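Removed: one protein chain of the complex. Kept in place: all other protein chains.
Each chain gets a letter, A, B and C, in the order it is written, and its residues are counted from 1.
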Amino acid sequence: MSDSSAPPTARTHRVPRDREQDHTEELATRRRDFVREETGVELHHMGHYSVPPESLPGNVENFLGVAQVPIGLAGPLLINGEHAQGEFFVPLATTEGTLVASYNRGMRLLTESGGVRTTVLDESMQRSPVFIFEHALAAREFGIWINEHLDEIRQRAEATTSVGKLREIRHYGIGPMQYLRFNYTTGDAAGQNMCGKATLAACEWIQATYPSRPEYILSGNVDTDKKHSQINMIATRGRRVVAEAVVKKQLLLDLMGVDTETLFWARQISNAGAFLVGASNNGAHAANGLTAMFIATGQDVANVAESHAGVVYTQLLPNGDYYWSITLPALIVATYGGGTGLATQREGLEMLGCYGAGKVMKFAEICAAVVLAGETSLSSAIIAGDWVSSHDQFGRNRP
Amino acid sequence: MSDSSAPPTARTHRVPRDREQDHTEELATRRRDFVREETGVELHHMGHYSVPPESLPGNVENFLGVAQVPIGLAGPLLINGEHAQGEFFVPLATTEGTLVASYNRGMRLLTESGGVRTTVLDESMQRSPVFIFEHALAAREFGIWINEHLDEIRQRAEATTSVGKLREIRHYGIGPMQYLRFNYTTGDAAGQNMCGKATLAACEWIQATYPSRPEYILSGNVDTDKKHSQINMIATRGRRVVAEAVVKKQLLLDLMGVDTETLFWARQISNAGAFLVGASNNGAHAANGLTAMFIATGQDVANVAESHAGVVYTQLLPNGDYYWSITLPALIVATYGGGTGLATQREGLEMLGCYGAGKVMKFAEICAAVVLAGETSLSSAIIAGDWVSSHDQFGRNRP
Amino acid sequence: MSDSSAPPTARTHRVPRDREQDHTEELATRRRDFVREETGVELHHMGHYSVPPESLPGNVENFLGVAQVPIGLAGPLLINGEHAQGEFFVPLATTEGTLVASYNRGMRLLTESGGVRTTVLDESMQRSPVFIFEHALAAREFGIWINEHLDEIRQRAEATTSVGKLREIRHYGIGPMQYLRFNYTTGDAAGQNMCGKATLAACEWIQATYPSRPEYILSGNVDTDKKHSQINMIATRGRRVVAEAVVKKQLLLDLMGVDTETLFWARQISNAGAFLVGASNNGAHAANGLTAMFIATGQDVANVAESHAGVVYTQLLPNGDYYWSITLPALIVATYGGGTGLATQREGLEMLGCYGAGKVMKFAEICAAVVLAGETSLSSAIIAGDWVSSHDQFGRNRP
Partner (left out) sequence: MSDSSAPPTARTHRVPRDREQDHTEELATRRRDFVREETGVELHHMGHYSVPPESLPGNVENFLGVAQVPIGLAGPLLINGEHAQGEFFVPLATTEGTLVASYNRGMRLLTESGGVRTTVLDESMQRSPVFIFEHALAAREFGIWINEHLDEIRQRAEATTSVGKLREIRHYGIGPMQYLRFNYTTGDAAGQNMCGKATLAACEWIQATYPSRPEYILSGNVDTDKKHSQINMIATRGRRVVAEAVVKKQLLLDLMGVDTETLFWARQISNAGAFLVGASNNGAHAANGLTAMFIATGQDVANVAESHAGVVYTQLLPNGDYYWSITLPALIVATYGGGTGLATQREGLEMLGCYGAGKVMKFAEICAAVVLAGETSLSSAIIAGDWVSSHDQFGRNRP
């Protein structure tokens, strides 16, 4: 995978690399110089950072600088979770005007309504190899064998990790293939790589042990890594988290200028629309808050593709208050590993009291609470008619 | 929406704000101090930035600092597009080890195979109001009226923007409701806010003009803003872009250690898996490359929720070479407005020759080409068996 | 396709056929005899029919007898549609106990509530050829050419049919392919074959005329014939029909033992469930009523696969009454052609005043109204707790 070990090719312009010491200030500088030579662009701002290059192996290759993504501060948000309890101030990294203001407004509403309840319902990270046989019957028999050898498989898988635990293996048969979905708990890590490594070890053992020595592929696209899917909705990926609150009728009217009856009426319409078009979320904009938190706290931001899925469920209570919940079935987060230990990202987690081991459930709860805050704000703005005007106020970002 | 104008509440700990001059170094510092007081965390690294706070109105509220996201350099990637032509060096902002190396490897394969063809098939950005009537017949009649008054509606919508053009309005009836999907071209902007503003003006005119003065909601969730949907797949959101290449059989074997026959065999299996579970993409990991480019170039990163959707289509050619394409039906990008003008983000666009007006098609093509590079690398790694080992090599990021 | 013209094979047991006069009593008898010889089963009841075999060319090959499917009578159902007006008695062909009783109960509720409003929102039948090119750019250019030559294409398509009209051609690009979706109106026929023939003629002309003589396939699976799809939900297939009613609060309580508040509360839960699991319908059991009507009236019953899709949308009105609607986006029905003219099937249509030319809109409205009746009955039964008990009463069908 390393360019530098490759034979000479026709390419004359190669990105500078050092096979031994690549994560250094010197190499970063050389690469910025290289970009200037190749493109004429001076990377002045990218070269302005406090994160030491030496801290970056494992996070990036061919490092040349940083993207500075502005962080706005929102909060306080009162959360009454199992793991997250109290008022939180939330760092939101974004370049989209209005976003911080809107989430902030929702946080105020929820906080003044008594706070957000948060609950992690389930957790599961996957790798889904597929074994291929001569025909379906052989695949089915293999499936039975897998179930009978679950302990041995687990032993091989878990030998590769001090954290990951194999919860179960689910089977999905198509034609002559047995798709297996290994479900793990992964501690405070998001765990995709952990699951990949563990599953590889398991598959190698399976292949070596199962009489017919079946071919397999480590992912048959059933995982479904870095993409939304209905199986994520149904069977959870990462954490399945609920944020719920009872919004006071009068408070909603005062802060948002919207009546709960109107909101509930509009909810029927949003539900129908989302169902009609096959949306991944019947809510408003979970992706916005999640992305901003993910960037600020060193999450793998590409997981927004999966994490933004959700099911909004609401009820108008007899007293006119509004029960509002959102369930995120595929929230993939970490407080350990990946980008969580980098300079600014770690500060983002620390602000929330979420850095390091034993914090991931708390962080997942905060994420869900933030998402709910954003739902209340945007859903109200759409109804109250200040959606566009607030963007005009906060979102004028043309040069 | 402004906290500072609200009546006093029980909250004693309020984020510092200044109603007049909020985007200043002073306020940023006061907010970092506030965080230290509230949480005990010193935001040393977040406070290290070169982006001037005064440049941030319209991009963020309550600014306190930045997230430093490491950027790795990948390339060159040879692109033979309509708008993007030549070799490109691509900034990828990520905290996930292996990502840059993997995309880089794919870029080499594609470049040595003769480059990537890229084509923007279509473009369309939406806002989807819904008008509500007494019964379905009234909704249907309204729909006819809309079609008959399209010119007048267009006039109102386009009066709000110097860039956006209303292409067409599509109708989707459910019960007594007429969901309208206003489809715009939006120049070099992503355009969600532009569409929102234009559609609001149109709706206000419609409501005032249509005899029954119907109620409407500016979004009925059919847009489908910040979430994946099947309607995006079908009817395009943002740009619909294809990247395609013919990968040489021998080159794939040399660089990736994989035979094209094996790859095509595995493609059948991935297709079946993705179809089985209702995935948004039958490819490998479009979200990874897109997210890294989006952060590096000031895109609205939350759009990854929509942009990562894709359809991979391949054929094994008679000579053993491999035709490989990916179609991104909902690629939402900008080279103007939003975060594109910020300090580091602008440098990211400039490196690609994509900053400013008239560049968005080029940028969309580069995005798609990068995605295809990532597809070739990961798909090969899964087959060749070096997926896990490369993560072990490049992805050791535990503190 | 004819067995009898095939060269001799190893098979010794061939279904009797006559190349000239195959739809005769004699051949039917010979085939029943053949079954007896081959399987030992005497087809006593299948051989009991009044439909003349001579009437069956075009409806079935290798005719040997009939399935006798019991028909129950439900109604009256009061409909206030555009085309269907008045009280209807509906033939429901089924072998599932409770079905007729349940729909009958719903019809009573709706009739006593003042009847069902029905509206056909749209109509469109499709054939979706796909043209394949060297690369995406060529496909895109072809798409432009198609739009420019729409009149000529229409002329070729419509020359094949006295009824079908080509409304529009929609384009969906993937990789080097241009999927075209020809949308037709088809009069009183369901129209799949009519569309197939017309589109074939159009494609042959396109292929012969377009300079590069592109390859095409008459269906690229985008039609989506005989299968549910999201594109059907969004873009209509067959008729898009709404049935809606305002159910009186007291009447629901009296007849079904259920309060409208409870029903609305439960609707939120059903919506969330259907959305979670990716269902084709967020209602209760549209397929039941449609299937029973389809069998009784000579529809192509396989179209239930598409026709059963639906979106239920309801609102609790301020006075406690319940607005209830269901939208069927892909109702494929006919009153002419196919099985509609057969002996019993024609009687089924005639009972509804729907046989022959000019009746399909009326029939579509009745179908939707019947579906709504079934929704009210089953949804109420689930809440009231008499779902299982009524099946115990009406559904004891074990030998």
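Here, contacts are C-beta pairs under 8 Å (C-beta built on N, C-alpha and C of every residue); 3 or more make two chains touch, one makes a residue touch a chain.
All values reported here derive from a predicted model rather than from experimental measurement.
Put simply, the missing chain touches A, B, C once the whole complex is considered. Set against the missing chain, the residues C:172, C:264, C:322 or C:363 yield one that touches it, C:172.
The chain not shown here is touched by just one of C:138, C:217, C:253 or C:317, and that residue is C:217.
Those residues of chain A that touch the chain absent from the view are 82, 117, 119, 121-122, 135-137, 139-140, 143, 172-177, 230-231, 234-235, 240, 242, 244, 278, 311, 313, 323, 325-327. Remark: the residues of chain B touching the chain excluded from display are 230, 233-234, 265, 268-269, 271-272, 274-278, 282, 311, 313-315.
Going forward, only the chains that are shown with their structure count from here on.
Between the CA-based centres of chain A and chain B the separation comes to 16 Å, rounded to the whole angstrom.
Between the Cα centres of chain B and chain C there is a gap of 39 Å.
Across the assembly, chain A contributes residues 230, 269, 271-272, 274, 276-278, 282 that each touch 2 or more other chains.
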